[in-house]
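Have a look at the structure below, then the notes.
Right, chain A next:
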Amino acid sequence: MTSLEWLMDGVIMLALIVLAIRVLLIPDLFRAVFLFIVFGLLMALAWVRLDAPDIALAEAAIGAGLTGVLLLDAVRHMHRPVSPTTQPPSEKEAAP
Partner candidate 1 sequence: MDTIFPWIILLPLTGAIATFLVPRAWVIRTGMVTALLTSCMVFAAAYFLHQNGPVHYAVGSWAAPLGIRLYLDGLACVMLLLTAVSGIFISVYACEYFKDKTSGVLKREGIMFWPLWLFLWGAMNALYVSGDLFNMYVLLELLGLSAVGLVALAGTRTVLIAGMRYLIAAMLGSMSYLLGVAFLYAMHSALDTRMMGALIEPGMGAAIAFALMTIGLLLKTALFPLHFWLPPAHAGSSAPVSAILSALVVKGSFYLLLRLWFDVFHNVVTIPVGQFLGALGALAVLWGSIQAIRQQRLKMLVAYSTVAQLGYLFAVFPVTAGAPPTDGVLGQWVIESGKGTLYHALAHAFSKASIFLAAGIMVHALGTDQLSRMRGMAERLPLTTFAMALAGVSLMGLPPSGGFIGKWLMMHAVLGSGQWWWAVVIMTGSLLTAGYMFMMLRQAFQPCEDPSLFKPVPKTMEWAALILAFISIGIGIRAADVLDLLMIGSPFLIEPIAAVGGAL
Partner candidate 2 sequence: MSRFHWSMHVVCATAATFLAAVLIYTVMTLPSEPAGLARLVEDFMNVSGVEHPVTAVLLNFRGYDTWLELGVLLVAVLGMLLFQRQNDLRQIVRMPAAEPVLDWLIRLIAPMMALVSGYLLWMGKYSSGGAFQAGVVLGAACVLLWLSGHPSLESLSGRVFRFLLTVGFSVFMIAGALFMLSKQPFLTYPVATAGHWILLIETAATFSIAVTVAALIMGLQPTYSETEDQP
């Protein structure tokens, strides 16, 4: 294991842990979902490092992509007041 590889793995691992903590503690929900998508992509990168490319492809597509889209869509809709009038999503701070 060359030191360069160790450096890269170290960065990925550290980023995964820090991102996991940040996602849970960040107050704004939108940013939390974006960070979660980045977390999913980093997870896919880690799997490529552990030589499982096809599973990494599936994880990136399903984990980061699809779950991220569903969460983003849910956050956007959950900001609206219950009766979906046409006014844009109110900027009131989402329940933390």
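Candidate entries met the following condition: all candidates are chains of the complex that A comes from, given by their letters.
One rule holds for everything that comes next: a contact is a pair of C-beta atoms (placed from the backbone, for glycine too) under 8 Å apart; a residue touches a chain by one contact, two chains touch by 3 or more; residues count from 1.
Predicted model, so just to flag it, every value in this text is computed and none were measured.
Engineer: Given the complex, what touches chain A, 1 or 2?
Structural biologist: 2
Engineer: Can you list the chain A residues touching candidate 2 in their complex?
Structural biologist: 25, 27, 53-55, 57-58, 61-62, 65-66, 69-70, 73-74, 77, 83-84, 96
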